[in-house]
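I have placed the structure first, in the form of structure tokens, so that the comments after it can refer back to it.
In this view, the complex is presented without one of its protein chains, the others remaining in place.
For chain A:
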Amino acid sequence: MGTTLLQEAWAVEVGSREPWAEDSKLYQPIEETQAQCNEKAQSLAVQSYLRMCGLDHVVEQRPNAEFISPTGSVPVLQCGSFVLADLDSIVGFVASKGICLTSNLSAAENADHAAYFSLVQTVFDNAELYFSWVVPNGYEVTWKRYGSVYPWPLSDILPWSKRRAVKRAIKDWADKQERDVLEEIDSCLFALSERLAEREWFFGSKPTELDALVFGHLYVLAGESDGTPGSKVSSLIRKYDNLMNICSRVKNTYFKGSLT
């Protein structure tokens, strides 16, 4: 999307001249009744990233968060007059204000970091969308939640059209078998677990946006209740003790008691 790139460039260019707005807001769908797994994960990732950077923000729940967003993805960050979505755009925007969590890394580490970041983003985003929108029993739940904020007949039409849009967006993932998707997740988890080994954080002595991203996805996926398609993923994650540990480390350090 041309306009989105332009918007990002503009926000980074102009935004750097202004300090972080104290009253910055993060808009996300209604957590309890509306938000999908991937939306919850991304929102949590952005929140933990902002907390790692020590940037003040308030989380607001809006049923139309998806439409407030310039890209269609949530959460949406409103900082002064700038509106941004997606963790990587937000990382770029924050960096323009001189705050960067990866500045201590070497060039090689930075490249590795970027590779892991994009691996996690691709695999977990697509897998979460797959379990919410493609798998029939997952869609049954998603359909109700996505339509819950609309009156009939929009409550039937909009989930249906969103499902078509998601299937188009995730391309070949939409045709995968559930077994293949679980395998992809497992190999991604394995790679992450290997990288983390016995370290406290993935790179360096301090947390980076990769830690925030991994925490967002794993915390939400591991919390999926039994019987849902996500519960199969949750049992995969529980096999990796060091990944479970980093989740509780982020939770205890940055969300003292504010997450259930």
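Worth pointing out:
In the analysis below, contacts are C-beta pairs under 8 Å (C-beta built on N, C-alpha and C of every residue); 3 or more make two chains touch, one makes a residue touch a chain; residues count from 1.
We adopt the following convention: contacts and distances are computed from a predicted model.
Per the UniProt record, the absent chain's protein name among "GCS light chain", "Sorting and assembly machinery component 50 homolog", "Actin-related protein 2/3 complex subunit" or "Multifunctional methyltransferase subunit TRM112-like protein" is "Sorting and assembly machinery component 50 homolog".
Touching the missing chain, out of A:Gln34, A:Gln78 or A:Thr142, is residue A:Gln78. Here the missing chain is touched by one residue of A:Leu119, A:Leu158, A:Ala191 or A:Met244, and it is A:Leu158. Residues 3, 6-7, 10, 62-64, 66-68, 70, 78, 81, 83, 150-154, 157-158 of chain A touch the missing chain (whole complex, contact as defined above).
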